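This part shows chain A:
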Amino acid sequence: MAAIEVNGKSYEVDEEGYLSDLNQWDKDVAEAMANAEDCKLTDEHWDIINFLREYYEEYQIAPAVRVLTKAVGKKLGKDKGNSKYLYELFPYGPGKQACKYAGLPKPTGCV
Partner candidate 1 sequence: MATKKFMYLNRKAPYGTVYALESLEVVLIGAAFEQDVSLAFIGDGVYQLVKGQKTDGIGMKNFSPTFAALGDYEVNKIYVEKESLEERGLTLEDLQHLVWEDEDDDYAEKDSIRLVNRSELADVLDDQDIVLSF
Partner candidate 2 sequence: MSTLHTVNKSPFETNVLEICISLAKSGSTVLLYEDGVYAATEGTRAAVAIKNANGISFCVLGPDLQARGIEGKLANDIKVVDYDGFVDLVAGHDTIQAWL
């Protein structure tokens, strides 16, 4: 099992870099994952990451991108509820990349 080391703490990840244990997640590991992909986390990124964590907490799944887009539009405003905005923040795909930083498993149905 691979692991990420941040400030002396070790986080287990799977072969694609997703956290093995959701409960291990903290902001440090999110920052470290983002830095490794040359992504600097801004407040806008955190809005999405926090949204994903809340969604997972409530429904026990990472939402599909289509569902995420719609839900973000409703919660954070129409200007943010579109895939262009989300892909600008997370160029590797909002589902994949944002879920990874949020410590969630890869979205169901996401290849």
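Per the selection procedure, all candidates are chains of the complex that A comes from, given by their letters.
The rule we apply is simple: a contact is a pair of C-beta atoms (placed from the backbone, for glycine too) under 8 Å apart; a residue touches a chain by one contact, two chains touch by 3 or more; residues count from 1.
Everything quoted here is computed from the prediction, not taken from an experiment.
Looking at chain A and the listed options 1 or 2, the chain it touches in this complex is number 1.
The part of chain A that touches candidate 1 in the complex is made up of residues 55, 58-61, 63-64, 66-67, 70-71, 74, 108-109.
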